[in-house]
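Moving on, here comes subunit A:
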Amino acid sequence: MPLSTHLPDAEALCIALAEAMRPHVDPTATALVGIHTGGVWVAERLHAALGLKMPPGSINVSFYRDDFSQRGLHSNAKTSQIPFDVEGAHIVIVDDVLYTGRTIRAAMNELFDYGRPAKIDLAVLTDRGGRELPIAPSFCPHSLSLPAAQMLALERAADGGLSFRLITE
Partner candidate 1 sequence: MQKSPQLNSHGELQHLLTIEGLPREVLTRILDTAAPFSEVAEREVKKVPLLRGKSVFNLFFENSTRTRTTFEIAAKRLSADVINLNINTSSANKGETLLDTADNLAAMQADMFVVRHASSGAPFLLAQHMAATGRDHIHVVNAGDGRHAHPTQGLLDMYTIRHYKTDFTQLTIAIVGDVLHSRVARSQIHALTTLGVPEVRVIAPKTLLPTGIERLGVRVFHDMREGLRGVDVVMMLRLQNERMQGALLPSTQEYFKSYGLTPEKLALAKPDAIVMHPGPMNRGVEIDSAVADGSQAVILPQVTFGIAVRMAVMAMLAGN
Partner candidate 2 sequence: MKIHIKNGRLIDPASKTDKALDLFIAAGRIVGVGGTAPTGFEANSVLDATGCIVCPGLVDLAARLREPGFEYRATLESEMAAAAAGGVTRLACPPDTDPVLDEPGLVEMLTHRARLPEFAHVHPVGALTLQLEGKALTEMAELAEAGCVAFGQANRAIVDTQVLLRAMMYAATFDFPVWLQAQDPFLARKGVAHDGEVAARLGLAGIPVAAETIALATILHLARETGARVHVTRISSAAGIDMIVAARAAGIAVTCDVAIHHLHLCEMDIGFFDTQARLDPPLRSRSDRDALRAGLASGAINALCSDHTPVDDDGKQMPFEEAEVGATGLELLLPLTLKWAQEMKLPLAMALARVTSDPAQILGVKAGSLGLGAAADICVFDPAAGFRVTRENLRSQGKNTPFLGRELPGRVRYTLIDGHLAFDGTLG
């Protein structure tokens, strides 16, 4: 059932997510890795709110997607940047919306090509259901249900403000 008039408040969710994570992160050691592009914005918010020492990383999962044969290479010029040592690290993958779980699987595959982390957690702003893989968030302040034809996208305004938008395909 579409909730077009009840889109979640992204900024509020960022705050809620940071608070949910606070007891479980080590400000000196925990590292965030945001998935381009929405996840990177959220990771920046979380990084500031949680006062983390390790600089946030960003990941472009284009090269690890499982739909390459069907959809080809997405022209996405973003590079992955992991400015810390993955080996033995506690990493929190950050994304805006959790859906089928395939993006998270791709992100984990990519992270493992950088090294072997000690632990990976998943932090998302909202979970819209429709999982196709056994992936579950460690931190998630919100959930909603959307039909398959609708996509939830995070947007960043010129002043940096985050908000959700519903896109019907």
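For anyone wondering why these and not others, all candidates are chains of the complex that A comes from, given by their letters.
As a working rule, contacts are C-beta pairs under 8 Å (C-beta built on N, C-alpha and C of every residue); 3 or more make two chains touch, one makes a residue touch a chain; residues count from 1.
Source: prediction; values computed, not measured.
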Pick the candidate that touches subunit A in this complex from 1 or 2. 1
Contact residues on subunit A for candidate 1 in the complex? 60, 62-64, 68-69, 71-73, 75-81, 109-110, 113-115
